[in-house]
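Removed from the display is one protein chain of the complex; every other protein chain stays in position.
A and B label the chains in the order they appear, each numbered from 1.
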Amino acid sequence: MTEIREQSEKRVGVYICHCGHNIAGTVDVEHVAEWAYNLPHVVISRDNRFMCASTGQEQVEEDIKEYELTHVVVASCSPHMHEKTFRGACARAGLNPYLFEMANIREHASWVHPNDKDGATNKAKALVSAAVYRVLQHEPLTPMEVEIRPETLIVGGGIAGIQAALEIASAGYHVYMVEREPSIGGHMAQLDKTFPTLDCSACILTPKMFDVGSHPNITMMTYAEVESVDGYVGNFTVKVRKKSKHVREDQCTGCGTCWEKCPVKVIDTEYEASLGYRKAIYRPFPQAVPKYPVIDIENCTYYKTGKCKACEKFCQRNAIDFDMPDEVVEIQVGNILLATGYELFDCRRIPQYGYGRLENVYTSMEFERLVNATGPTEGKITLRDGETMPKSVAIIHCVGSRDKNHNEYCSAICCMSSLKFAHLVMEKTGAEVYQFYIDMRPIAKGYEEFYHRILEEGANFIRGRVSEITDAAHVPEEEGKLIVIAEDTLIGRQRRVPVDMVILSAALEPRHDAAEVAHLFSVGCGNTGFFTERHPKLDPVATMTEGVYIAGACQGPKDIPDTVAQGAAAAARILSVISQRRVELEPVRASIDESRCSGCRICNNMCPYGAIAYLEDLAVSRVNPALCKGCGTCVAACPSQIITGAHFTFDQLMAEIDGIMVDVHTAAPVRVGNQPIKVGEA
Amino acid sequence: MNTSRPQTFYDRVAKATPGGELLGQCLQCGSCGGSCPSGPDMDHTPRALFAMIRAGLEDEVLRSNAPWYCVSCFSCTARCPQQIPITDIMYTLKQMAIQEGHYDHPHATKFSETFIGFVEQRGRSFEFGLATRYHLFHLIQHPTQMLKMGGMGFNMLRRNRLALRPKSIQNMDQLSAILNEAKAIAAKEEQV
Partner (left out) sequence: MTNKTYAYYPGCSLQHRSHAYEVSNNAVAKTLGFELVEVDDWNCCGATEMFSLNRIPAYSLVARNLARAEEAGSEEVIAACSLCFLNLAKTDQHMKKFAKVEHKVNQALAAGKLHYDPGSVRVRHLLEMVLTDYGLNTIKEYTKRPLYGLTLAPYYGCLLARPNSVFDNTEQPTAMDHLIEALGAKAAPFSMKTYCCGGHMTQISEATALEMIHKIVKNAADGGADAIVTVCPMCQLNLDVYQGYANQLFETEFEIPVMFFSQLIGLAMGFAPKDLGFGQEFISFSPLLEKIQEIPPAKVKPERRSKQALPMPVMPE
């Protein structure tokens, strides 16, 4: 056990939170408080129903003053949740907030051992003991203040990014928007009508796209991707690779001659969802912003054979530049918003639905293009032959969603978009429509009413997840049809429904490179692969990394109203940070004892943030405190053990270990410090 | 959590099936009933049976023809979005139906029992014996059927596809010892 000085002036206050029944339902909190009173230097130990409530915080503040506390321990939930809260309480009472330590007896004890009260109580005691031993070693620390740059980077030019960009730009601050595709607009630009109001997607989106393109406070970088991110909240340095478009935008007028003359026809897997074609030089869609085309060098004849150049020949503005290189630009921003959206589930992963094998099986996005006036059939709903109108259509819900073989989660939008498809099919073709669903979930404003409208319009609803879609006809009326096989669970019987066309309402999935993007921006990905918010209820657009926010479907499947709301919410959060002008940085960072540094430079390369520089003249290494994130890699790597991580010093960690080793089964730990004063709930 | 509630029919089914605890995850989506090639002939689809198990309708479940119509093709199991071992649950229901004497249509059980009888006696299956014994004793009520099967048997023989004499494994003692012990273990399990 750590030796404690007899005549110490250290005075610790310990607070055990009930968290309603969350902790007190399992952990004997009164007992833990009583027991903790006998830990070294503890002068007051209390339990409290809700420490985070104002009464709990005020109790800490009063005690600091009345009992002249020098250190405070709160045992409650995760520090992610309330460390800031209690540090604030300490600071208000005049105590350095870093003389506080938190023990997590909810996530680490009561919640994970709900059936073992004694075990959970003992574990809580050990955690409290560790916190007390540790806090005794804490030193006062002062956060560093840095200025916040007013510029914001928005990654992704879909409706979430567009909404946020316009909010921030209109408030008078500069926005950089980086978009991977040649045009902004995202998935919403591919849609025809939007549920439940059936207003035209393009009509409500394109004015916003135009505003982004023309706003003086917005710098748009399309056909571009972020390569690296350095720095910290308020001061990020971001490198963006602008892929060569091979078209000089200062010369191009977007007249369209080049793509009319281009001889190479390519299946458009992006904007047309593989249902239509584009050229090797192309503008994704007529209302694209910016309006300039790009050359797809993987399919361009010139890049394959060295010949063709038809686009160049016919361009009257001399805007084609086959030798144009990629450009890497460096920008400085204070905040970053990720609005990278989703990808559609690859329906070939469910082979029994026949997508890619049976030609009249479409995905939801293919159908959006099919029914869209700017799509390959100019809005005519046809079979894959491009001519025949279907007389019967089946719409399959939950394709790749609510399925542990693929994605366990509900994709949130498919019920409503499937209802919309039913309406459009019936309106445009008069075909018989069959909806195969597991559960109908029309949950937002106006959605249930839309469901009722489709019922009234006469769509057939069959409650059953489709087992198979086959072309294997068994009876004459099935010949030449797609047969949808499912159990109609409401009558408990297997049904075979022959139809001309099937639409698969595919799941929304994280982008295929979401994990890499998350790593690039130091945000988390949950087990579903979507980016993780700081708190699912109370902080849905922030992340664990200060200064990096998320909005829209990159956080989880959501429809347009929710996406727009998140875009606006993230903008509000960012504007609030910008308006503070300065931000405090956690003082948890490494420092090198330069007098003992041998200059071996091992730490320089180990640092993942490039925060350690070697000073040639002094032959020692030095940490740039603004870049250091306090990860501790260098501390562990230093062969001379002369790098210290503030708030994670050797002494602090060893004391914490000593504390957790205290025998929790003794009625009370041997008391070494000051005399007891008070026990129990106030 | 109250862990001391009395064991229900659902608990027994789940416990008797490896991975059976997943039965509680059923979404009632019907993927199983739609995938089943013999589903149209079942009185209750697997999904419906699972709801009936949860509702404690033991008699009706164990009288259902569904487990006997299961062809063990695993189509439902492969497609179940909750990864429930449906085929194995069907086996459990068959066993329970036999043990508790609920299933009163002996047709299917007798075929299985005849088959197993040969395996237990000789360690190998024996189609000719199976065909003759099964058809003689159990299809006697359906003479036309028997005639047809008899014709097929003759054709099989003519093509050298039926052995007239049963084959046995050599170390029958070993197999019998293993099976007897396994049966004893299984019997002990039922008493618990």
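Some points to look at:
Operating definition for what follows: contacts are C-beta pairs under 8 Å (C-beta built on N, C-alpha and C of every residue); 3 or more make two chains touch, one makes a residue touch a chain.
Note that the structure is a prediction, hence the values are computed from the model and not measured.
The omitted chain makes contact with just one of the residues A:Ile267, A:Ile491, A:Leu618 or A:Met661: A:Ile267.
The hidden chain makes contact, of the residues A:Asp211, A:Asp230 or A:Asp346, with A:Asp346.
Between the chain not shown and the residues A:Gly172, A:Gly356 or A:Gly599, the one that touches is A:Gly356.
Checked against the hidden chain, the listed residues A:Val132, A:Ile168 or A:Leu275 yield one contact partner: A:Leu275.
Considering the complete assembly, subunit A touches the hidden chain via residues 267, 269, 274-277, 346, 348, 350-352, 354-357, 359, 363, 366, 370, 376-377, 382, 384-387, 470-474. Counting over the whole complex, subunit B has residues 16, 18-19, 37-38, 41, 67-75, 77-78, 87, 90-92, 94-95, 98, 107-109, 111-113, 115-116, 119, 123-127, 134, 145, 148, 152, 155-156, 159-163, 167, 169-171, 174-175, 177-183, 185-186, 189 touching the chain that is not drawn.
Here is the rule we go by: only the chains that are shown with their structure count from here on.
In the complex of the two chains, the subunit B residues touching subunit A come out as 1, 3, 27-36, 39-40, 44-45, 47-48, 75, 79, 81-83.
Looking at the complex, you find that subunit A touches subunit B at residues 114-115, 352, 402-405, 438, 463-468, 485-489, 492-495.
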